[in-house]
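The other protein chains are all here in position, but one chain of the complex has been omitted.
Letters A and B mark the chains as written, and numbering starts fresh at 1 in each.
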Amino acid sequence: MNLPQNKIPVYVTNGTCVSPMGFNLIDNIEGIKKGHIAISEITDENLQNESFYGAVINKELLNKAFSQLTYKGDFSTLEKMMLLAVDQIAIEYKAQMNDKCGIIISSTKGNINALSTENNEAYFLHHLAKKVSNAIGIESEPIVLSNACVSGIMAVSIAKRLIQTEAYNHFIVVGGDLFSKFVFTGFQSFQAISSQPCKPYDKSRDGITLGEASAAIFVTKDLNLIKSNSFYEVIGESSINDANHISGPSRTGEGLFQSIKNAVKESKIEVSSIDCISSHGTATNFNDEMEAQAFNRMKLEKTPVFSLKACFGHTLGAAGLLETVISLAFADQNLIPPSFGYNEHGVTLPLNINSEAIEKEVKIVLKTASGFGGSNTAVIFKKCTSDEK
Amino acid sequence: MEELKKELKEKIIEALNLEDMSVEDIKDTDILFEDGLGLDSIDALELIIILDKDYGIKLTDSKDGKKIFQSIETMAQYITDNRTK
Partner (left out) sequence: MKNNIIHYCNIKNSEVYLDGKKLYEGAGEEDFSSFIKGVYKNFNLDYPKFYKMDGLCKLAIASSSILLEDLKDEIDPDMAILLSNKSSCIDVDLKHLDSISQGEESYASPANFVYTLPNIALGEISIKYKLRSENSFFIFEGFNPTFMIEYANSLTQLNKASSVLCGWIELNENNYNAFMFIIKPENGIEFTRKNLEKLI
């Protein structure tokens, strides 16, 4: 394919997140640096008799933090999580809200606890999206992306595309999903729930740990608007379906490989200039092995790879965005986050994984994600300096 | 065991949505997975649920499933030996 000339550069900035480790970015970053994780042992007889592992937000603390904000009305747990994440962005970029500013909400199941046979309005994802977008004062129709576990990062690429084709000037992207019985029981029937805090790429890995979180980021082409010293250009992105199986990933990692290949081509960079990879790493046998295949096919086996799911659990529709926000915040400090839970190499091909943070100059970050339905997304971020403003 | 085999065929047809198939179409020794009946990994998990729900057998390692789910014959034998319901 010929790449079009003079593509408008698009930037991301002001990433934030809400997780069991904290309701702002700094608390989450500092927590990871201290070796803390959001996953804990949970006892909930509604789910099962034995205790299990999950990353669940303290709802009392959430409600307390939310009550400090100025939003009026009733909001569900997930809506509160999303508003807590997006609040600062909404304040800082208030003037842009009506300047062809779109909003993308990324979620797989939304207010899933509102699901009932009486067609409860709150279940519908557009309802959730409207509550959030109305609360922060965005006029344009909210876009909901519900594309399995790639949603959070795919949403960033969609925002970039719509800005590059001048349909919009800016985007607010918010991602979020809950820890729910609905999802937990489903993964149990897949025998995919780990008996321990999940261990991506490790020999003893035995499945996923579910988590809940929200995250938000601002996407724009206007450098003059960016107030923060931390911003990254989205230099390449692609989402290619495996076209293989609806729940199992391709054994050769075909879709992920193609996605990364396309993203690299668009970025016009050498593969070797990628400083680190924030991978999907769910800690299932198949997923981690598939990623090893794809990364090796792309000659990325020496590039430091880390999975943040060992810290936050699998946060579904929030994952891609949460993990991007965390990765870029670490990159700001020229650090590569640790890949917790990794002790013994457990995939058949080599990968460069470290269970401790690495000090390294980080300019280019590759974020990947994969999901049910054969979806894969790869996005490449390039660190920008204030001189570029 | 004949009754159990018929029961299994009925359950498989229903649970795995094998439309246009009847009990007579499935032979006791037909290979269930891949080239035989063409069942896949999700179907295997579904069979594990049936084992638990209807016969009280908990299969925690899906790899064991390969041998057990080879055919109606092998399934019926395993259930006869291990059922708690």
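To be clear about the criterion, a contact is a pair of C-beta atoms (placed from the backbone, for glycine too) under 8 Å apart; a residue touches a chain by one contact, two chains touch by 3 or more.
Not measured: the values here are computed from a predicted model.
Visitor: In the complete assembly, which of A:N24, A:Q188, A:S230 or A:S355 touches the absent chain?
Guide: Answer from the full complex: A:Q188 touches the omitted chain.
Visitor: Can you tell me which of A:I103, A:I143, A:L178 or A:I260 touches the chain that was removed from the display?
Guide: If we include the chain that is not displayed, A:I143 is the one touching it.
Visitor: Using the document's definition of touch, tell me which of A:K33, A:K221 or A:H245 contacts the absent chain.
Guide: A:H245
Visitor: In the complete complex, the non-displayed chain touches which residues of chain A?
Guide: Against the missing chain, chain A presents residues 1-4, 7, 108-109, 112, 115-117, 119, 123-126, 129-130, 141, 143-148, 154, 158, 161-162, 164-165, 167, 181-182, 185-190, 238-247, 254-255, 258, 371-375.
Visitor: Across the whole complex, list the residues on chain B that are touched by the chain not included here.
Guide: Counting only chain B, the missing chain is touched by 15-20, 38, 42-43, 45-46, 49, 52-53.
Please note the rule applied: only the chains that are shown with their structure count from here on.
Visitor: Just the number, please: Cα centre separation of chain A and chain B in whole Å.
Guide: It comes to 39 Å between the two C-alpha centres.
Visitor: Taking the touch rule as given, give the residues of chain A at its contact with chain B in the complex, in rising order.
Guide: Going by the criterion above, the answer is residues 189-191, 245, 247-248.
Visitor: Along chain B, where are the residues that touch chain A in the complex?
Guide: Contacts found on chain B: 40-42, 45, 48-49, 60, 62.
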